[in-house]
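Of the protein chains in this complex, all but one are displayed in their positions.
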Amino acid sequence: MARLNSKEAETILYQRPESMEARPFHFCPGCGHGIVFRLVGEVIDELKIRERAICVASIGCSVNSYEYFKCDGLESAHGRAPAVATAIKRCHPDLVPFTYQGDGDLAAIGTAEIVHACARGENITTIFVNNAIYGMTGGQMAPTTLLDMYSTSTTAGRKSALAGYPIRVCEMLSTLEGTAYIARVTVNSPAAVRKAKQAIKLAFRTQLANLGMSLVEVLSPCPTNWRVEPVKAMDWLAEHMLPQYPLGEYKVIEAVAALKKEVGNA
Amino acid sequence: MARLNSKEAETILYQRPESMEARPFHFCPGCGHGIVFRLVGEVIDELKIRERAICVASIGCSVNSYEYFKCDGLESAHGRAPAVATAIKRCHPDLVPFTYQGDGDLAAIGTAEIVHACARGENITTIFVNNAIYGMTGGQMAPTTLLDMYSTSTTAGRKSALAGYPIRVCEMLSTLEGTAYIARVTVNSPAAVRKAKQAIKLAFRTQLANLGMSLVEVLSPCPTNWRVEPVKAMDWLAEHMLPQYPLGEYKVIEAVAALKKEVGNA
Amino acid sequence: MVIDTERCKGCHLCIAFCPKEILRAADHINRMGYTPAEVEEKKTNECTGCGICAMMCPDIAITVHRLNKPK
Amino acid sequence: MVIDTERCKGCHLCIAFCPKEILRAADHINRMGYTPAEVEEKKTNECTGCGICAMMCPDIAITVHRLNKPK
Amino acid sequence: MHEEITIGGFGGQGVLFIGRLLTEAAFREEREVVYMPAYGAEKRGGTVWCNVTISDERIGALFIARPTIAVAMNSASLNRFKQTTKADGLLIVNKSLVPETVSRGDISTVYIPANDLATEVGNSDIGNLVVLGALLARRPVVSLDSIHQIMKDSLGEKQQLLQMNQKALEKGYRWTKKEYTG
Amino acid sequence: MHEEITIGGFGGQGVLFIGRLLTEAAFREEREVVYMPAYGAEKRGGTVWCNVTISDERIGALFIARPTIAVAMNSASLNRFKQTTKADGLLIVNKSLVPETVSRGDISTVYIPANDLATEVGNSDIGNLVVLGALLARRPVVSLDSIHQIMKDSLGEKQQLLQMNQKALEKGYRWTKKEYTG
Amino acid sequence: MSEKTLMAGNIAIAEGAILAHCQAYFGYPITPQNELLEHMSKRMPEEGRVFVQTESELAAINMVYGAAASGCRAMTTTSSPGFSLQQEGLSYMAGAEIPAVVVNVMRGGPGLGDIGGAQGDYFQAVKGGGHGDYHLITLAPSSVQEMMDFAMLAFELADKYRNPVILLPDGFLGQAIEPVVMRPPVTKLPEKPWAITGARGRPKNIINSFAMDPVDYQPHVALLRQKFQRIKQNEVRYEGINLDDAALVMVAYGSAFRSAMTAMQMARQAGLKVGIFRPITLFPFPVAPLSNLSQKVKSFLVVELSLGQLIEDVRLSLSAEAKVELVNQFGGVPISADEILEAIEKIMK
Partner (left out) sequence: MSEKTLMAGNIAIAEGAILAHCQAYFGYPITPQNELLEHMSKRMPEEGRVFVQTESELAAINMVYGAAASGCRAMTTTSSPGFSLQQEGLSYMAGAEIPAVVVNVMRGGPGLGDIGGAQGDYFQAVKGGGHGDYHLITLAPSSVQEMMDFAMLAFELADKYRNPVILLPDGFLGQAIEPVVMRPPVTKLPEKPWAITGARGRPKNIINSFAMDPVDYQPHVALLRQKFQRIKQNEVRYEGINLDDAALVMVAYGSAFRSAMTAMQMARQAGLKVGIFRPITLFPFPVAPLSNLSQKVKSFLVVELSLGQLIEDVRLSLSAEAKVELVNQFGGVPISADEILEAIEKIMK
């Protein structure tokens, strides 16, 4: 991650990734999207794929994600990013499209599109930000909202009898033969952030090696709609989300495992 | 199954179920739909639920299934039967809606609706007829079409690189917490038919006991689009479909297991 | 057992699955243009009423009766 | 390390995660109305350049430099 | 020249096939031609029909409401055509499967035992070609040769099938010439 | 009576809150009233504004293009209102946060150090209520009592908060009466 | 006036539906109607009725189909992109004669657009954004009171004609807060012997919009045509303001009408004889009243929040000699009384 600038008398250890625009994020204070965006940017830098990467944005708080990366990008209709990315990859196998989707986008309205991108084994990468809530529209229940959790459409807490059970996306998608790499990570601590980045990087590498569908689910705080302070949100995440959504690698096909061995943590 | 008619000098062992109309099926010769319809009819008879059962038809060769049962019924838009059945059950918990869906209907266009009915744990029953093909529209590839299998849209056989991998629906849906009973059966032999009926019956019982979502996948022949004679189709099914789609019970929550024990094979 | 030959679509699944092998394809076609199944005349008595033919029939064309044994 | 206080949204994640506990909330608000993080004056030297603050910052408001040791 | 031909029968009787043969022949003879099959509901059993319009001019309607030539391969289609066939039109009936006759004085009729004649050439299933022969015998909308050529082109490798088809066609043609001279 | 009031400021300054208070008061005083918030893009940071139209007659437009009363809680909204405020209108500016002044002779202005005055009553955050007091001091579109009553109804249990709010409102009212007599 | 309440337009629709005894609500979040869904998530369970937050607008419309087919008053609410996703379902509902209410709180488009209020879905709602020949009764409220009243009316009309009814406010009306007179709740619901409620002691019921053979389907569509004809004859609603002496008549609905009202007041003050014709039912469009009016008035000004959609129906209604102009906004931006006044002045001098 360190970048040596020989002309200066100092080493820059952390700074905005080169593949990212200077424009500040529109997110709320302490929003996990900001961390995830930066990780994606760092991975694009490190894999040197800015010129080939295509940011396939979805609809949610990350709606205009294409504005933050210095790569080509486009907007998808709500839930359809995997279809859009599929087409781009099929038409241009040299490009590196990735979708950036929230839990409402991917796990509610976009269920069919992500399932079938996985079933087809599309050679694309999905960054799936699970904050257990519909952030953009003001905090309604998402498919991933926890039981008993408050949301503006489950003000007495989500009850399974009325509103069903949270969906475990990684577990579900791992049953599909076309998936090559599926992992769940989070960003609620420096160690977790480091792991999240490794997973995102491996997902992109999976695409670069043409191994099939790669997806990283990132458990991410939404302090605004969780109604807690940003710092507390990190604890809330650990306490409430992790038990329902265990971290880990859910699918690592042999070729990806080999790749992983090969590159180590680089 | 035997029905004793004391006034007659003979016992009728097999006949058209009482809950079914006399009208002949519109299916092709040897079509598995006919067998599955009859099994559903027998189960409705035996559970005495004709007056409460609602046939939620889908779009496929079974498009007009409501015409064959003597219960109320309605058509759904392609893939949306689980949503339609959800609403009926929510509005009328005393009714017994069941969806009857093909593999194109349920596993392609209707992916989101079945996944979310399962995630919500709707107390409905789905009969899912997997014939590995789009029957009604003339034999195009379905999501469940086998690799290398001929279809009118994969005339050189389905290749995963172009057309992805077959979806194992039971395996996928079993990951969802709201499912109570999920099983895969077939109808390619008398023994298989008997088991299929037991599974269908248990699925309906699951609904009657308010235990959550129940789904029975029936591997079923489509001689017309498989381009084999009906009798050979049964062998083809055993040889080609069973390896990809292992029979068995994929999800039996405890309460269903208890129910099963309680009722035995009745 | 009785086959409703006008409902029969000539798939011949019943023939294939009858354990007694007493069914065969008729030599005529019905109104829908199909070759219905029929019981070989000589073997009528061999039917055990097992119902397997009815169970496999996709067109509910078969009814199986059993003469009650007089008490 | 340098905090771009006009980018900072005052989430204070950096403060919470700095292992050296040398960051704190400023006593003023920035142009967007947020209370930015700042380094406690006395502790400037304690920064190890570990980069954890930058790693946790959701708004890429932190840059971490290290003075190169003269060879 | 302008002929509107409708052919109806059971699925499996080869109704669409002889429609396509006529269309292809007309096309080769450089006429304007439209082939319009019935589709869909009729797919699985029931009566199938198709329209072939052959003309020397730009063709309008895809559908034929009142055919100048109608071919009834089953009773259901006869029922229809006996009403719709145009005055001065020709109605061909497959007597092997259709017992009924028509009592209209303003059209010509041919009652041909197509399947029986087909059986004579060795395959009861190709009554459709017998009927096509009959049609061409009464109304040479295309030449017999064109049809032969097309069959030859498409069945070249399957000599036996080709010969059977050719015989059936000829049979229908000659039978009709003989029975309905004039 | 017909007043068109627009209030603008940063999110978090309580702009919508005083708009709602005015609306509720007008409603209780049995006037026609429309409250129209800005929504959406302004949700997360940026300038928030709302419109309150109070009238004795059926109200037309939901939006106010040229307010008769404008309240600028930040510079961005002053920038807008200095153009749009109607001739003979009233423009109230929160001097604590907005250094600029306006040079229009055809409107009345009030420059009130709302947050400073709010600090005096113990909470710098409730400058919005100070400004509301100022508005009512210059244009009694609703009575001060109505506002007090509404606050009492909604904050009944939170006595401390209620008293603080009441003080801020009065402060703004009295300050303005004093500074802008007539 | 104690029976009045201050209420946002979105909430008024929700409460109107509840008063109309809406038994089942299905919806998916989308701005600018989130408050409506959120309100229903609380109120429906309180009333012991059905609320499901669906996985998509597609699921929502198909759940409405199921609920209404089973005899319940059912509703979904959405905004423009979500409404597009419901077009297949709406066509099915019209085809199968399902009475239900669909609310489209319109926003700026096309595409993802923005969340400002707009009227760019006029064609989609009024001409039929789905496939095949059908019409949806379409009601255009222009005040918070009407949000409530028309929500109730929508359920009545839906049941009366066994047809989906669209409530078509723009986003601004959804957010606006105004005083509302609460209405008495509906207590008597119509019988629905056709509904899918279980074949108990009666022949079975079937709900569909399908025939294997077109020849069998056509008569059904012919019946629908007759029904649409009846609706056209019986259900036209509109409001006329200052038409008696008007030299220029504005035609507008929704929040555009509200701005037109103010513009009219301003114009009248300036001595300009301006009136307003407000279609309340967009389908059936008030063709005859407008046509009659145009015997007398020759100058019309259409005010809309779209690129010229309403104006087509106005043109189709007017007599040959009448002249029609357009003043509009679009893409989520409201129209001000001033711009309208300007247009009026341009025409009238």
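Letters A, B, C, D, E, F and G mark the chains in the order given here, with residues in each chain numbered from 1 onward.
Basically, contacts are C-beta pairs under 8 Å (C-beta built on N, C-alpha and C of every residue); 3 or more make two chains touch, one makes a residue touch a chain.
None of these values were measured; they are calculated from a predicted model.
In the complete assembly, the contact with the undisplayed chain comes from G:A118, out of G:A60, G:V101, G:A118 or G:I344. Although one chain is not drawn, the whole complex shows that of G:G9, G:P29, G:P99 or G:G130 it is G:G130 that touches it. Across the entire complex, the residue among G:N208, G:Q265 or G:S299 in touch with the chain not shown is G:N208. Although one chain is not displayed, its contacts with chain E can still be listed: residues 20, 23-24, 27, 30, 32-37, 39-41, 58-63, 65-66.
Mapped onto chain B, contacts with the missing chain fall at residues 59, 63, 75, 77-79, 104, 108-109, 111, 134, 136-138, 140-141, 143, 152-155, 162-163. Not every partner is drawn; the one left out touches chain A at residues 26, 50-54, 56-57, 63-64, 66-67, 69-77, 80, 83-88, 90-92, 94-95, 112-113, 115-116, 120.
As a convention for this text, only the chains that are shown with their structure count from here on.
Among the chains present, the centre nearest to the common Cα mean is that of G.
Distance from chain C peaks, on a Cα-centroid basis, for F.
Note on chain placement: the centre of chain C and the centre of chain D lie 85 Å apart, centres being C-alpha means.
Distance from the chain B centre to the chain G centre is 40 Å, each centre being the mean of its Cα atoms.
Those residues of chain B in touch with two or more other chains are numbered 26-28, 112, 115-116, 120. Those residues of chain C in touch with two or more other chains do not exist in this structure.
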